[in-house]
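Only one protein chain is missing; all other protein chains are in place.
Letters A, B, C, D and E mark the chains in the order given here, with residues in each chain numbered from 1 onward.
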Amino acid sequence: MKTFLFPGSFDPFSLGHQDIARRAARLCDRLIVAVLKNSDKAPVFTADERVSMAKTCLSGIDGVEVILFEGLLVDLYRKLGASAVVRGLRGESDFRIEAEMAAVNKLLFPEYDLILLPCNADMVFISSSTIKEVAVFGGDISKMVNPEIVDFVQSKILERKARN
Amino acid sequence: MKTFLFPGSFDPFSLGHQDIARRAARLCDRLIVAVLKNSDKAPVFTADERVSMAKTCLSGIDGVEVILFEGLLVDLYRKLGASAVVRGLRGESDFRIEAEMAAVNKLLFPEYDLILLPCNADMVFISSSTIKEVAVFGGDISKMVNPEIVDFVQSKILERKARN
Amino acid sequence: MKTFLFPGSFDPFSLGHQDIARRAARLCDRLIVAVLKNSDKAPVFTADERVSMAKTCLSGIDGVEVILFEGLLVDLYRKLGASAVVRGLRGESDFRIEAEMAAVNKLLFPEYDLILLPCNADMVFISSSTIKEVAVFGGDISKMVNPEIVDFVQSKILERKARN
Amino acid sequence: MKTFLFPGSFDPFSLGHQDIARRAARLCDRLIVAVLKNSDKAPVFTADERVSMAKTCLSGIDGVEVILFEGLLVDLYRKLGASAVVRGLRGESDFRIEAEMAAVNKLLFPEYDLILLPCNADMVFISSSTIKEVAVFGGDISKMVNPEIVDFVQSKILERKARN
Amino acid sequence: MKTFLFPGSFDPFSLGHQDIARRAARLCDRLIVAVLKNSDKAPVFTADERVSMAKTCLSGIDGVEVILFEGLLVDLYRKLGASAVVRGLRGESDFRIEAEMAAVNKLLFPEYDLILLPCNADMVFISSSTIKEVAVFGGDISKMVNPEIVDFVQSKILERKARN
Partner (left out) sequence: MKTFLFPGSFDPFSLGHQDIARRAARLCDRLIVAVLKNSDKAPVFTADERVSMAKTCLSGIDGVEVILFEGLLVDLYRKLGASAVVRGLRGESDFRIEAEMAAVNKLLFPEYDLILLPCNADMVFISSSTIKEVAVFGGDISKMVNPEIVDFVQSKILERKARN
């Protein structure tokens, strides 16, 4: 059984993330979507909200589990017996960061491997930060996140803006 | 059963290609290494030689088949019932070409998908063209190709140079 | 009156070229599409065929003229009294080539200027060379070139392949 | 009448910004320079100071207006009836960010378009952040900003440093 | 006598930094490693700790001095009578930043020059920030920093994490 691991901040979970998860799930037997609790950049959504959004968006896809995770990715990888980490690649500049992190993780655990899936052309510009930039001014984010979570994402970001 | 497809010119088959094939084979049930007969750049090695080198280098890896291929990649993909094409990624500049080809192939066959494996740090500089550049002046290529084919690659390139 | 100049080999004219021309035409009063006669890479289509394809694809757009051109781009620029050259930009790697050519042209003619239009996400992977690679194996190019020229492009490429 | 829109933080307004504005003004009938009030990175200069610097630097150029702006860029674009947003491009890495933002804006407003002007070779290294890094240690910024604002920029940055 | 200058934050000093210093020392008569006191990003290690780590890691290399530095790099360059600044280059994206900073420094002091040394393949993924990311979760950093400072780096980062 092949287990792939899809880690990320998912702040919030975008249609781009959903597409990568959908495609990755077809390539393995079990896909673990790992929401990173620890993040340098203070996330807008709580860890629980990020897990919950991922579950909602991925509910229709077989073989996918969403977990919350804190610590070293290689420790989770080893514990799960994963065959590979999966990451979406939106452009040339992303590659360097992903390759670098993969090289370090192979140093820590030589069996570690990384699969990069190029984002589809119609999703390549959708990033979590773009969603937040558009939503904060009341812009329409309905083509960037799953319909099930549009209202939640929009209202949370506006509410947070009002508080600041 | 997941079938992955690893296409290339393999002119010649490098340790980098071998590493990608080895890693890809672990991620699927069956890996088809497809040697492209048709190539813009006139290859140094004949199609049969390229198939033969790939077979020699991959003989110890389970679940790998080497075939010769001519035509549209999506036609082979469809025929084999492949789940993904696999390609090694050596650097940022490779990404664009791979992403572009993948987008066109998805246009031709929407189920088409592409997996990119970042080359290991100690192999990132090994390319078929570098091997040829070194071998043509009698340089040592033993860290760049499988020991089983070093002599063949070296002598073929020198012999070809002598003829020109 | 602002005249913009859109030079290229257009071998063949793609939906990507058509989109850049359409957008550029909206930004100026007169758009000159200049088909470069001289080209390093021997073109598949004759100069006349390339002019004719461009005319067919752009027939519905106001303020556009198609001309055949040989020589230094700055000489044409000066003669036309152009305000800017327009080029589509498909990715990061294109930028360097365009910026370099623009710097040289400014050296030759200081009033020279260059406008880059980023290709739309759904067209970013369409290039003339991709069209040729797909068409040569009988692949479907109908989402990559104007319907008016699909048959011509397809048959010309297959006919040329048969001859070789 | 063609209206182009040149948005930015302009913190401070550099000779690079001035050159892009000058070139853009020649390409359209009316150029709106929009100083973004809202900015993630807390600006060194107040919104009013940034508007005032832009006005001073652009006072000699016909058809240019400077405004202060807060909100979604597409809303301003629509309101002004703009034909395109203009941005300077200093290198390959900038392209991705610009293309991404443009794709999102086209999603929100399909008529949105983006023009990228490559920075001139002798200005490509001038950025607002570089100016601040040099000025904070009393370095000479006279080749990076308009002579009319050199003293203001220099003293404001040193004064702010003294306060911290 | 040729003096080269190797400036950096060195937060902490990595095996990558050590390799660049070793190679640079072979190319000149005197190498000054300048630890930048001033840094935008609040460093994890104090200026004294960063100087001390650099001294420990470079103790076996002839012709190397480590100094603490605050201010404009060109002022130090001029004072030392340096022939060039040396920087390691880990990838394409680093280049732009280095080239930009060099262009600004040449503007301030025309004799300023910059030497870029490409990082060795087995060190290209080692960065100060990666070391911190791994160490904060107790990961093994022994292949990323000099054995003499591994314990110090590890304990300092964990101690700091405990305090937050």
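We adopt the following convention: contacts are C-beta pairs under 8 Å (C-beta built on N, C-alpha and C of every residue); 3 or more make two chains touch, one makes a residue touch a chain.
Not measured: the values here are computed from a predicted model.
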Which displayed chains does the hidden chain touch? B, C, D, E
Looking at C:99, C:124 or C:149, which residue reaches the missing chain? C:99
Residue among C:74, C:115 or C:131 touching the omitted chain: C:74
One chain is left out of this view; which of E:34, E:57, E:76 or E:102 touches it in the full complex? E:102
Interface residues of subunit D (partner: the chain not displayed): 91-93, 121-122, 124-125
Please output the residues of subunit C touching the missing chain, sorted low to high. 71-72, 74-75, 93, 96, 99-104, 107-108
On subunit E, residues whose C-beta touches the chain left out of the figure: 2, 23, 26-28, 83-84, 89, 91-93, 95-96, 98-99, 102-103, 106, 113-118, 120-121
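Keep this in mind: only the chains that are shown with their structure count from here on.
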Relative to subunit C, largest Cα-centroid distance belongs to chain E
What chain sits nearest the middle when you go by CA atom centres? A
Expressed in whole Å, how far the mean CA point of subunit B lies from that of subunit C is 33
Could you give the separation in Å between the centres of subunit A and subunit C, each centre being the mean of its C-alpha atoms? 38
Multi-chain contacts only, two chains or more: what residues does subunit B have there? 91-93, 96, 99, 103, 121
